[in-house]
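Yeah, one chain of the complex is gone here, protein chain that is, but the others are all in their spots.
== subunit A ==
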Amino acid sequence: MRPTLAVLAVVLAVAAGCSAPGSGKEESGNDSGPIKIAVVDAQSGQLSSLGAWELKGARLAVDEWNAAGGVNGRQIQLDVFDDQGDPTIGTNLARKIDSEGYIAMIGTAESAVTIAMSPLLKQAEIPNITSGQSPGLVATKSDFLFLNGPTSTTYDETLAKHIVDQQGIKSIAMITNNGGYGKGEHDAFLKALTSRNVTPVADQVVTADQKDFSAVLTSIRQKNPKVIFLGAEEVESGLIVKQARDLGITSAFAGAAPQGTPVFLDTAGAKNAEGTIVSSPYLSNDIDEASKKFAAAYKAKFNEEAELHGAKAYDGTQILLTALKTSNVATGKPLADAIRATKHDGLLGDFAFDETGVGIFSTSIGIIKGGKLVAAES
């Protein structure tokens, strides 16, 4: 008898748990109460620094709007969900934010998670502005998916142009990981090299949570390349650079967004990372007035230096809030259309979305000098 009762109790609890969010959806659909926006990002696990930065950028934008009276007099409610960098958890969260009545989503910072969530969000008609940059995001062909930065193709094309065309360097080795981001970088950079008739002297693939790179680096050392391209996240890239210098490799490193972050710099050590070539749409906090203002506000609020990922999320959130304002707090397809129509002069550049959901198509080249990322003289 008792197990039956227990099962009944569980069923009732689950049923109650399901009905509550359903009613919440109707609440946010009407014209009163706060506008519910979800931030889905890794708040724990190896990719949590990305998630933390993105949350800060989004929070800063929302707080600024709320302080100025919100959107159409309604406050914006920003709630954070931890996907742990895991696509399975991501898909569960996609269902959760749908049933709890969130009208838009910021995140995630990990392409693989966003790609997994995309079909569900499309079905639920929840517009999503991601920080991912994998070309795979565009391949999902969702009208509800927008990127708050360029894709890997843009990053790596700019990088190859600088290294091969301008510096005339042809002796290039590649180390990429087999995760969502690393795979995208591998394909995009290899394509950029191939189109310039350059064959990398080494094309090494590592796993996403590898810790020892002796074998890979020693075989690269024998090839003695001028530049080593890194297609891996912040921490892993930092470890590769640190171990490479310990092995006596003096080649310069090159990479996209992760190689411009403080986490990469700290993990590698400033001295080891010296001379790293970075392709990024946001090189530093003092490029123009807007970035100075953003960096000051970021520093005041979170007591740490702003960087690319916070800036991307800030831009993405500004675009979403602007679209909410222009569309008079629309939801679903009209909101997605409003986002697509939004032209935004952001920290990363002038956003103008095309039908694939990409709004920025250029990056700049920076060099790490004296522990700081500075614009390269070209």
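Here, contacts are C-beta pairs under 8 Å (C-beta built on N, C-alpha and C of every residue); 3 or more make two chains touch, one makes a residue touch a chain; residues count from 1.
By our rule, contacts and distances are computed from a predicted model.
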"Cytochrome c oxidase polypeptide II", "Na+/H+ antiporter subunit E", "Branched-chain amino acid transport system permease protein" or "Formylmethanofuran dehydrogenase subunit A" - which is the UniProt name of the missing chain: "Branched-chain amino acid transport system permease protein"
Of A:T91, A:S118 or A:T267, the residue in touch with the unshown chain: A:T267
Of A:Q75, A:S99, A:N178 or A:T326, the residue in touch with the unshown chain: A:N178
Option from A:K211, A:K299 or A:K333 whose C-beta touches the chain left out: A:K211
Selected residue (touches chain absent from view) among A:G73, A:G168, A:G248 or A:G370: A:G248
Missing-partner contacts on subunit A, residue numbers: 42-46, 48-49, 51-52, 177-178, 204-207, 209-216, 218-219, 222, 235, 238-239, 243, 246-248, 263, 266-267, 269
